[in-house]
Each structure stands twice: as structure tokens, then as C-alpha cells.
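Left out: one protein chain. Kept in place: all the others.
And now, chain A:
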Amino acid sequence: MSVVRVMGPDSAPGPAVPWRKVLWERQPFPDNYVDQRFLEELRRNEGIRQYRYWAVVKEAGFVGQQLSCVAIFITLWLYMEQGLLSPERLLLTSLVCALLGYGLHQALTSQMESGCELRTRLADLQSATIFLSFTFGFSPVLKTLTESVSTDTVYAMSAVMLLAHLVSFPYAHPSTPGSLSLNAALFASVCLASRLPGALHTFAMLSCALLVFAMWPCLLQRLRENAPSQFTGLCVGVCIGGVGGLGSQSPGGAVLLALALGSVTLLCPLLLVMLQRHKDNIQGPWDEAEIHEDISHFLH
């Protein structure tokens, strides 16, 4: 073992033995002795990801898309309330869209899992029957629910619920419906639908809400997995449709929506990328131990 002369912090020559970072041995150093290898094991910004601007914009487009969905839904409601859209027409359109969407969904799925098609089709038919019959049966009750509640309260509740829906939406994997987001959206749609003049209007609104908030994310998930470029185009299309639809009813709303979309899709990614260089994570041996389960041991 070579003997190294170690200099202590007070520039006096230390003893010959090197200092070791152990506690069980009595060493000839004072207790607060600091080695030159101090903070050697500090690691800065270890797992940091380098974000690229346009990739982030593409992901943020999904958030904008959801915002526009909500705007489209509100537009439809505004039309129904003013009597410009009849419930039968909305129902018919929803049915057609649902069938188209279902066909597209099946087309995209059959590439991966085939077999038991008839069973899943029957299960889907059963779910659809349950939805429709339940909604139809409950629509007279739902119609009278908010009769005695004032309009302002209803609007406020719906706004809060839709905001909650947007905040808690599972953007990473929208196929599995997040409970809180779906429930908040449905609650808001029930509140709004009960303000409409007839029971059929309520039924039509609720079916539309089901389509927009429950079925559409499933389709989007499939699209995102299988056709990413088309997915981006679809997001842009939905955003434009939302702004346009809202613009036909209230220009101010359209402007607000456009601003919101712009800030979410363009401004916020810029901020994210710019602020990355201020990131300063430190990791070291003082972190809690994480157990990474490696079951490959057991497979051999």
C-alpha cells in the first residue's frame, strides 16, 4: 500500500494514512474533516430529457383538441337552446357519427387482435342498448331536476365541472376512461341538458354528450396508436372546427378560445423548453433506495 501525504483543510500536513469514508474505524482525523473527494458522488440533472419544441407542440395539440371538443359541445347546446337545431336532427347525426366511428374503430383494431369478434360486437350492442334505454327512461326526470335552481347556479356548476373534466382528463391513455373526468363531463351535460325545453331535447343532448366525452377518446386512442400523422391533422381540424363553431354563436367566445388554444399549444411548450435550462436536480447517495424489481433472475 502506498503512502500518500494528505493535506488537511488547515494546510498542515496530515497523517500518512488516507482518510476513508467509514464510520466503524477510528481514524486519526478530526470529526469534521472534509476530504478533497467531497461531493464527488453528486450527480446533476441525471435523468433529464431534452425536449424538442415541435414534438412538445404535437403532444400539446391533444390538449387543445380536448378543449375544442368541449367548445363544440357547448356550441351544440347553444344551438339547441335557441331552437336552431332540432333534437331529431341531432339524434340522427349522432347516430350516423357513432356508426362511422365504430366502423373506423373496428377497422383500426382488427389489425392487432382478431377473433371473438362476434362476442365483442354483442357486448358493445348490449352496452349501447343500456345507455340509450336508460337515458331515454330518465330524461323526463332529468328534465325537471334543475327547474327550481337559478340559471346562474346552473351555468356556474357546469363551468366548474367542465373545467374539472379538462384538468383530470387522462391525456396519456384516453382509452381507459378516467372516472372523475367522465363523471364531471356527464354531470355538466346533465345540468345543461335539463335547461332545454323538452324531454327529447334532453335525450338528444345526453346522447351527444356520451358520444363526445365517452366514445371519441377511445377512437382517438386508436388513431394515435396506428396513424400518428393523421392524428395530428385531426387535432388541428377539431381545433379549427371548435373556433369556427363558437364563432358562429358568439365572436367573443371564439376569440377567447383561439387565444386559449394558442397559449396551450404554442406558448406553453415554448416556456417548457426555455425553462429546461434552469433545471437543477441533484442526486446522490443520500437519496432513498429504490428497489427495481428485476424478475429476469427468476426466469433463468
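The rule we apply is simple: a residue touches a chain if its C-beta (ideal position, glycine included) is under 8 Å from a C-beta of that chain, and two chains touch if they have at least 3 such contacts; residues count from 1.
The working rule: contacts and distances are computed from a predicted model.
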Key: Undisplayed chain, where the name is taken from the UniProt record, one of "Phosphatidylinositol glycan anchor biosynthesis, class Q", "Chloride channel protein", "CCZ1 homolog, vacuolar protein trafficking and biogenesis associated" or "Protein YIPF"   = "Phosphatidylinositol glycan anchor biosynthesis, class Q"
Note = Among the options A:Leu125, A:Val149, A:Ala227 or A:Leu272, the absent chain makes contact with A:Val149
Query = Which one, A:Ser127, A:Gln230, A:Ser248 or A:Gln276, makes contact with the chain that was left out?
reply = A:Ser127
Message = Please identify which residue in A:Leu67, A:Leu90, A:Leu162 or A:Leu186 touches the non-displayed chain.
response = A:Leu186
Ask   = What residues on chain A make contact with the chain left out of this view?
value = 127, 130-131, 134-135, 138, 141-142, 144-149, 176-180, 182-184, 186-187, 190-191, 210, 214
